[in-house]
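Report on one structure; see the data block that follows.
One protein chain is absent from this view; the other protein chains keep their places.
Chain lettering (A, B and C) follows the sequence in which the chains are written, and residue indices restart at 1 in each chain.
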Amino acid sequence: MKKSHRLLGLFSNFEEATKAIYDIRANKVSGVSVKDVTLISPIEHPEVEEALGDRGVHVQFFTLFGGLFGLIGSWVWISAAQATFLVQPQGGKPVVTLVTNFVLNYEMMILGGVLFTLIGLLVGARLPSRPGTLYSEKISLDQIGILLEVNEPNLAPLKSLFHQHNVVEIREEIIR
Amino acid sequence: MSSLQNLIDNWSQYRKGIEQGGFHHYEHRWGMAIDLNACIGCNACSTACYAENNLAVVGPERFAQGHFMHWLRVERYWDQPDKEFPEQGASFLPMMCQQCGAAPCEPVCPVVATYHTPDGLNAQVYNRCIGSRYCNNNCPYRVRYFNFWSYYETSWPEPLNMQLNPDLTVRDKGVMEKCTFCVQRIRTAKDKAKMENRKVKDGEFTTACAQACPTNAIHFGDLMDPESQVTKLWATHQVSRVDEQGRPRHEQDKKNPDLRGYRVLEELNTDPSVMYLERVRETLA
Amino acid sequence: MKDIAIHSQEKDIREDLPWKQINTDILRSLDNPRRGYWYSIIVCLVLLAIGFTAEVIQYQTGMGMSKNHPHMWNLYIATFIFWIGMSHSGTLLSAILHIVHADWRKPIYRFAEAMTTFSLMTALLFPVIHLGRLWNFYWVVPYIPSRGTWPNFRSPLSWDGFAIMTYLTSSALFLYIGMLPDLAIARDNTTGWRKQLYSTLSLGWCGNDRQWRVFRKAYMLMAIFLIPLAVSVHSIVSSDFAMSINPGWHVTTFPPYFVAGALYSGCAAIITLFILLRYYFRWEEYMTLPILEKICKLTFAIAMMWTYLNLVEFASVWYGHDVYGKEVLWGKMTGAYAPAFWSMMFFGSVLPFALAFRSLRRHIPTMMAVSILLNVGMWLERWMIVSPTLSQSFYPWSWDVMWPTLTSWAIVLGSFGWFGLLFLVFVKIFPSVSMYEVKEMVYHRKLATEKAAARVGGAAPAYGAHMKKEDAV
Partner (left out) sequence: MSGNELNRRGFLKLMGWSAAGAGLAGCDLPSTVTLEQGKETVLSYLSPEEYVIPGIGVWYASTCMQCAAFCGIHGRVREGHALKLEGNPDSPLNRGKLCQMGQAGIQGHYNPDRITQPLLRKDGKLTPIGWDEAWSLIGQKISNAPGERFAWVTGTVSGHQAVLLAAHTEAMGSKNHFAVEVIGPHVGRAVNQDMLGEAMPRLVLDKAKLILSLGADFLGTWVSPTHFATEYAKFRSGSRGMLVQVEPKMTLTGGNADMWVPIRPGTEGVLALAIANVLMKGGAKVPEAAIAAVSAYEPAKAAEVTGVSAERIEKIAALLKEHSPSLVLAGAPVEGHAHGYQAAAAVQLLNIMLGNVGQTIVSAGGFPFPQLAAKSGSTRDLIAFADAAKNQKLDVAFFYGANPVYSAPHFLALPEALQKIPFKVAFAQFPDETAEAADLVIPLASYLEDWGTHVAAYQPEEAGITVQQPLMERMYNDTIGFGDALLKLLKLGKSEQYAAWEDYYAYLRNAVATLPAEYKAGAANDNAFWDQTLQKGVLKVAAAAQELKPQVPEIKLPDVQPNEGYPLYLVPSTQLGLWDGRHANLPWLQEAPDQISKVVWDSWAEIHPATAAKLGIKEDDIIEIASEQGSIKVKAYLFKGVHQDVVAVPMGQGHEAYGRYAKNRGVNVLKILDPVIDAKTRELALYGTRVKLANTGKNEPLVIEGRGNNSQRGRKLVVTISADQFRKTEGA
């Protein structure tokens, strides 16, 4: 069922922000679950993210695929190319020179891996996107934001929860 | 897809290296035998090569830089450094592209401008050459020559250019070139043989150098033709490119070590198509 | 004694560095560097102009301008290897240090990676410049052929093509991705066209937990890929030589030897640029002496590794009964190239001992000089790999000593101009110190010290020490 409001609390104290999330997790506010929480932070923040609980990442599968694709694809491509481009076996070497081809396959594996990792990143992180209207420069400076989508009734209790954890600023908007 | 099919079909063939006799089935295998007992170092061969193959005359300044173009050079060594006089004369060695069976120059070319022809020659494709010069670096005999300049601008002032052999090109700057065993003569002979539908006969043509050589030191012919003079010479001196299994043969395999046949820098396993016969000198007090 | 005591507690970076200041300090590099910066730009432009002119002349008249038989390769290829080498530290070190969580990397890895990318772009020029018919260089690229002609996949030169393109792509991506959060910061703190630029480049990064999580993983994966890649790239470059049959080139130790050399010159270059940036942008706060010391120590270690591999190479030639190889080695040591060879040995193996002395390590001007000399030595090394072998290969008749011509020197100089220009423009447009990671560094170190303090009974402050009171409104 669709939420009506989007709420962003800015904290400059990381411990407090973490506590706030733990409170949400503990259902201090009815109807607001930790799953709705989006943490926005200026730096990588493993210890705060712990509070959000386990959220999966799937980049590595892209990488794996990319690597394999590069490896096998290039092997087929190069060998087939050699087989069709029949200048004679040079220097007494075979037409299809596996040993040397492997060098190239190795490179192509890495290239594939890297490129697909990039794709994985873009897909997984939903990039490119827009920061959103609630986004504040302060976040890229030194404040942590907690973003939630809630319904009218849960708004007030949530704010008060934020205030308990001395929030610096609260921004909100109505989703339509 | 078709190429993939091709790959699968001929897999075993395409995996044959020279050790397994190679993928290629030769039509001819042009080769030479050069008798250093007969060679007098007179340089006729080299000049004949200039005349036949449109070799550029570079002039003293560029010659000094090493930018000369003689595909066939007659080297002259002094072998008695300790003696007060060179009492046994000089050692002359006509050195041209050895048309190696396992040529180090071939695999290193990034664009396959140098490759192995069905005649067993190392062909140099001027049009394809981009001048990376890797081939020359990898040639142990240093018999490849690079066009450092646009020689045609200076080497054949009118009307000298009228002498240029129309059967082959004049090379421009930036490409590698080398002895071709007078491939244009080979072509003509093969075409002629084809017209008269027969095989090319031994001695019906020869390279410019061999033709000029006053002492017949240079013999040219088809090593695939059992009747050819060259084949016989190779056989007599127990030098051969490959053994029964088609694997490269080495000098060590000579049964009679007294025989004069050898190939220069053979230990590098380049399998040259040119056999030299050792120089001979009296042993005098 | 006393000062040592002080030094011993000296930190890599001030831990009470306010985050706001970090932003402003770093972002300052985008608008007002010292005058020295502009002088450097001019120098680079001049060099580039010289090199370009030389190249035009060479293009018109032919390779005779720069080479002679039997020296089919010389300065260009040597310089090519040199630049490839330069490219090696940046990304490779940054990747390794990232994996092992060595956080002192954070203030310096960005420009190091930039260095990688640009020196690669410089290196790429040389194989092309050195072609006899460079207007056909694209024939090496395996584009779908119209006449069934492919490049020669057997040729180490075409491996170079593959390897370098891969490396360039990957390290450029690594650099870019690592920069995303900073681009976002830049976006939030600029106006006008710059804001446009940064918001496009930052792909609308907002730093939510999903982005950070994926980012962390992807970045790590790339780092993992980059390490073998970097190693493979220089091994492949080394195979241009190792795969040939020439005495002095056909050496099994070449791949590791090249890699070591690469790391070496790379680290030296990092020191140079470190000092330059520190000066250009007044970044004493970030590019601190302790970090410089760390790089110096690393460089020293690698220098010793390089020296060792050198000795191994000589030894293996010495013990093997390879006449040709021995002759080349002996020629190097005693022949026409001896001066170059011995100064390479000096700069490469003796000079680095300067890095072993603390007082020298901390003396900026000395380090500047040393780092540059080290790279001179490494350049000589490359030259000593290429030329002596060619001058004394298998065939005595074609032995010849070759000295580079003015043209080739000019083009080599030009390449330095080109690299310098690219790098300087980069540091002016992009934050060349990673702001977000410096923040992390400061933050985590702070926490660490607090923990330590707490253990000895100090009271932890009420709120995040990373911010001054007045910032909290």
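What we mean here is this: contacts are C-beta pairs under 8 Å (C-beta built on N, C-alpha and C of every residue); 3 or more make two chains touch, one makes a residue touch a chain.
Note that the structure is a prediction, hence the values are computed from the model and not measured.
Taking every chain of the complex into account, the omitted one touches B, C. Among B:Ser2, B:Asn197 or B:Asn256, only B:Asn256 touches the chain that is left out of the view.
Contact with the undisplayed chain is limited, among B:Asn6, B:Asn43, B:Thr169 or B:Asn269, to B:Asn43. By the touch definition given at the top, subunit B reaches the unshown chain through residues 36-38, 40-44, 46-48, 50-52, 57-60, 63-64, 68, 70, 73-79, 81, 83-93, 155, 157-160, 162-166, 188, 191-192, 195-196, 208, 211-217, 256, 258-260, 262, 264-267, 276, 278-285.
Residue positions on subunit C in contact with the hidden chain: 323, 327, 394-400, in rising order.
Definition applied: only the chains that are shown with their structure count from here on.
The interface with the greater number of C-beta contacts, when A-B is set against A-C, is A-C.
With each centre defined as the average position of its C-alpha atoms, the distance from subunit A to subunit B rounds to 63 Å. Subunit A and subunit C, compared by their mean Cα positions, are separated by 30 Å. Subunit C has residues 149-150, 152, 154 in contact with two or more other chains.
Residues of subunit A in contact with two or more other chains: 81-82, 84-85, 90-91, 93.
Interface residues of subunit C, counted against subunit A in their complex, comprise 19-20, 23, 142, 145, 148-150, 152-154, 159, 162-163, 165-166, 169-170, 173, 177, 181, 184-185, 187-189, 203-218, 221-222, 225, 228-229, 232, 236, 239, 436-437, 439-440, 443, 463-464, 466-467, 471-473. Subunit B makes touch with subunit A in their complex at residues 3-4, 6-7, 10-11, 13-19, 22-24, 100-107, 109, 112, 114-118, 248, 271.
Residue ranges of subunit A in contact with subunit B, taken from their complex: 76, 79-85, 87-96, 98.
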